[in-house]
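The complex appears here without one of its protein chains, the remainder shown in place.
What follows is subunit A.
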Amino acid sequence: LRKNVEDFTGPRERSDLGFVTFDITADILNGKNDWQTFIFDWNVKQLFLYLSAEYSTKNNALNQVVLWDKIMLRGDNPRLFLKDMKSKYFFFDDGNGLKGNRNITLTLSWNVVPNAGILPLVTGSGHVSVPFPDTYETTKSY
């Protein structure tokens, strides 16, 4: 699981807004042995994938923001090759905690929704850390 990110921030009213672009290369079934793949398969209705940013600020000890999500239905290709993706949802902080924040962790997680039964069947994740710059961008080519 690999992610490449490039980002810059802009002030919006009174809260920091972060812009993140990313690549995702993922193979959801990679490394699972046969019996796991079998179980994974027969009761799986869909995979709910989401990319979330987690970080701490002065205002809040823990912040989590979902930047992007995707539903993969059973039978869809389990391999993802996404390049230059923009976030689907606005990455607003509750305050000005993005500026100069060196430690934002981006995590790709997934919920397996079964045809019937326990929710979620499996939760997996992989992650990478990114820093935000110390200054705001005043012009954005977005």
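Note that a residue touches a chain if its C-beta (ideal position, glycine included) is under 8 Å from a C-beta of that chain, and two chains touch if they have at least 3 such contacts; residues count from 1.
Throughout what follows, contacts and distances are computed from a predicted model.
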item: Missing subunit (named according to UniProt) among the choices "Signal peptidase complex catalytic subunit SEC11", "AP-3 complex subunit beta", "Thioredoxin reductase" or "5'-nucleotidase, cytosolic IAa"; value: "Signal peptidase complex catalytic subunit SEC11"
item: Omitted-chain contact residue, chosen from A:V20, A:L98 or A:V113; value: A:V113
item: Residues of subunit A (touch criterion as defined above) contacting the omitted chain; value: 45-46, 48, 50, 52, 59-66, 69, 71, 73, 89, 94, 109, 111, 113, 115-119, 123
